[in-house]
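Left out: one protein chain. Kept in place: all the others.
Note that the chains take the letters A and B in the order they are written out, and that residue 1 is the start of every chain.
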Amino acid sequence: MSEGRPDILSSNQSLLSGATTSPVRKIGEGLIQFALFLCAAVSVLTTIGIVAVLLIEALQFFRDVSPWDFIFGTKWSPLLKPQHFGILPLLCGTCLVAAGAAVVAIPIGLCTAIYLSEYAPKWVRETVKPLLEILAGIPSVVYGYLAIVFVSPIIRSMFESANVFNAASASIVVGIMILPMIVSLSEEVLRAVPRSLREASYALGATKLDVTLKVVVPAAFSGILASFLLAISRAVGETMAVTLAAGATPKLTLNPLESIQTMTAYIVQVSQGDTPAGTVEYRTIFAVGLTLFFTTMLMNILAQWVLRRTREKYE
Amino acid sequence: MSASEPSMTISTDNEQSKVVGVSTRLHESSDRRPKLARSSDELAAARSKISVSNLDFFYEEQQALFDVTLDVPEKCVTALIGPSGCGKSTFLRCLNRMNDMIDGTRLKGKILLDQEDIYRPRTDVVELRKRVGMVFQKSNPFPKTIFENVAYGPKVAGIRKRSVLREIVEHSLRKAALWDEVKDRLNQSALQLSGGQQQRLCIARTLATSPGVLLMDEPASALDPASTSRIEDLIFELRESYTIVIVTHNMQQAARVSDQTAFFFQGKLIEAGATNTLFTNPEKTQTEDYITGRFG
Partner (left out) sequence: MSLHATKHRRWSKFLSAAFATVCLLALLSCLAALVLLLWQVLSHGIDWLSWDFIRDLPSRFPAKAGIRTALAGSLWLMGLTTIISVPIGMGAAIYLEEYAANNRMRTIVQTNIANLAGVPSIVYGILGLGLFVRFMALERSILAGALTLSLVVLPIIILASQEALRAVPPSIRHASFALGATKWQTIWHQVLPASLPGMMTGIILAMSRALGEAAPLLAIGAVAYVPFVPSSLSDEFTALPIQIFNWSARPQEDFHSVAAAGIIVLLLVLICLNAVAVFVRYRTSKQIRW
């Protein structure tokens, strides 16, 4: 059409045949899309891989050990004779640490979130949030170090019966680890509560406390709950701090001053030893891993379901 | 160059024809012409560039256009007017298949561009969009330099030679009446331009792919009056070389720039005709009510 333009731009080709480069271009576009699709498929394959690896080895394990004994047995000693394969002590240890972490992190985390969303001026929020990100970014092995060097000695000086390795010190540092998660997620849902709801309440003469506790927190409750679930799931899966601080003695106890063992710490213990592959001892880590995977998965799915529902409510 | 298309006049600037390197036919400079809309006779005589017949358009289950039939004459400005939500933007976006990108849209009917059905299954949408350029309501320059913005279309079409690209960029910027303002800062970010300049840059960017048709979706609605009037002047000049379809909210604007006006209401094309006739002597009462400001 226009003179003075290079040929390639003169659009005199038929729309139906397309440009001369069209077939090459179309194949190229298709190949790229396929490659990108494969990338996305990796994430799905990862999940399938996790489930497959865990299931295959765990099923072998359950040929030697009855699932009944595994789930309800109260003694865990696969590496010592006589062997016992009851996972309850490991579950108990995991729950003890996770519950302890929740006791530490939930009140502090929720109050911090409330302060940041309802009280803090903008500059405080903008200063504190990056600091919390730092706290969240510190590797978990550092928290383990802190538990051993700092927290455990303090606990032992307060309670004479406390073991060098104890659930309490692990709980405290894991609590600190999951704090930033609770704060940022809760703060997000608190701030999502519409202004109109707050203003309606202020207009009726309520104090800030009334508005916060009777209007804002209840409105954001399910989202806050989801943040707790995600954080506790993180505590359940936490490995390094509990391996370092909580000990290596599987025990069915609720006493936080005792040395215990969590599922994650057990997996580390076996993989650091030289248990030969193919033995029932080796396969225990897959059975324990499977239990761990499903526990955390359930909590995560539940949390995401709750979160999605609350987000929809205000959108 | 192409036999199927009547040759288009290019800039009157002699110097530029040297730059471009191909002979250009001189034409009376458009800015010396009085601004006059084409008469209905002229419109009737013009070749039909786009021909839409019995177009129905659906978003999911909601029908947005009902049985629209409209001819767009070549090298004329066609204005689409009507209250918001009347389907005029949807109609515009059917013409270069931008609606394809929205999930769940369906279309019935025929749209011919130069006698070719653009919705036939084998249509090359990419090629179509090179031939039917589009300028959006809000200026949307790429966050790159001015040069990169204009050179983008030719580049994705496969032109690599820097000298050719430079020619196209200059040519397009001149046509969009932006060259003098930006020639010394082609390598600056396009986001530093003013709103009106950005919109003219977007027009230049569209011209760089040598489209035969320009679709404009309320191109001046976000601009101040001075910038608006520059864009309107530009549209009037571009009419000499391009077929232009413009959506506008502003009836004065439609009256000022267009040769043909089509009035849409609730997804239906109520009336279309030469702008002079439609504004002075509308056939339908709905049209009259709208242009006299009784609703919308």
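Quick notes on this structure:
Heads up, the rule we're going with is that a contact is a pair of C-beta atoms (placed from the backbone, for glycine too) under 8 Å apart; a residue touches a chain by one contact, two chains touch by 3 or more.
No experiment lies behind these values; they were computed from the predicted model shown.
Across the whole complex, the hidden chain's contacts among the shown chains comprise A, B.
Across the entire complex, the residue among A:42, A:80 or A:204 in touch with the chain not shown is A:42. For the chain left out of this panel, the touching residue among A:176, A:246 or A:260 is A:176.
In the complete complex, the hidden chain is touched by one of A:78, A:223 or A:237, namely A:237.
Residues of subunit A that touch the chain left out of view are 25, 28-29, 32-33, 35-40, 42-44, 46-47, 49-50, 53-54, 56-57, 107-112, 114-116, 118-120, 128, 131-132, 134-135, 137-146, 148-150, 176, 179-180, 183, 207-210, 212-213, 230, 233-234, 236-240, 243-244, 264, 267-268, 271-272, 277, 285-286, 289, 292-293, 296-297, 300-301, 304.
Annotation for subunit B: contacts to the undisplayed chain at residues 96, 98, 101, 103, 126-130, 133-134, 136, 138, 140-144, 152-153, 155-157, 189, 191, 202, 205-206, 208-209.
The criterion applied here is as follows: only the chains that are shown with their structure count from here on.
Between subunit A and subunit B, the centres computed from C-alpha atoms are 53 Å apart.
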